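Structure below; questions to follow.
For this view, one protein chain was removed and the others were kept in their places.
Entry: chain A
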């Protein structure tokens, strides 16, 4: 991609939105910490106008960023054996991501170029707002078998063990790298993945991808927790994007975490993605009492058993021993906490007249071995919910730290010679 801006207007300016964009840019200029908050739901400008979330910062956007409404998640396999070519693609991706998250078209735009050549940008996001698009990259364990990266694979980037009940579809599992695209407009998220895939042809190929439509978690304090497709609020005690201390403790990889192999991960995080199919039809035939027992909450408010409000501290012993909340709660797991950022999905029907629907679970954590793995060990063995769900896809990724500035690029700390 070229740096050329030329006369191609951004999506923002096309809709006369330059003023608000400038305001956001100013808010984001305060530095890395401020950036993590820029574009918050609490920022009325961004939320109401579909503004831009700052791409640069100490951490990648799309983790602590207030959860957008839509998701397009893609896992890629590496096709090239040429490390330099792969690094060039990461730089091209970064530049495209920088432009798209700002509401601009890729490269030289979607029109106005050479008549004989296909346009750089595919064009379907023209005229749409930036829609708080965030693009977040991650590197899977299998990437470290390539490009001589073996000695950079963090110990924390373990292959997930097989959990009881897993029925993983190979074609929905794994991946050398991933990009999570979140936006309030689904077309903006799909446009982003499509254009990155196009830039990547020959270097990488999409292994699988997932669209998500209803956020199932909130990272905004005091907001109502969204409901999953079972009709319940889940993960009400999620980490909020403003809880700097908990983010530092449970989400961001700290300086000195792990070994020398993983120093490039400082400021990053580890992502677990699970495609969890719900047996929607059998769940819908389940009595209200059993549904509430399974979760350990009431359906209307989402309050824990015996409590009035969803954010009231639960009394775990009041719940059935196999209730989902009781088993998943940090207090039952030695304080283990993960940042959940999942989405509901419905990929049509399954050929047997049933919805192919469920939860595309996304969780960020400082160390998978202290986060998702112990939690899922417990849940997969005991959770009453297991009767109604099945894990059918799985992947884990090391999510590198943020792109600092306009000269920086995705994965620099991993690939750059100076470390």
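Here, a contact is a pair of C-beta atoms (placed from the backbone, for glycine too) under 8 Å apart; a residue touches a chain by one contact, two chains touch by 3 or more; residues count from 1.
Going forward, contacts and distances are computed from a predicted model.
Colleague: Of the options "Peptidase M75 family protein", "Rhamnose ABC transporter ATP-binding protein", "ATP synthase epsilon chain" or "4-hydroxy-2-oxovalerate aldolase", which is the UniProt protein name for the chain that has been left out of view?
Modeller: UniProt lists the chain that is not shown as "Peptidase M75 family protein".
Colleague: Among A:198, A:378 or A:404, which residue is in touch with the absent chain?
Modeller: Of the listed residues, the one touching the omitted chain is A:198.
Colleague: Which residue from A:116, A:222, A:255 or A:405 sits in contact with the chain not drawn here?
Modeller: A:116
Colleague: Since one chain has been left out of the picture, which residues of chain A touch it in the full complex?
Modeller: For chain A, the residues touching the absent chain are 77, 79, 114, 116-118, 171, 198, 201-202, 205.
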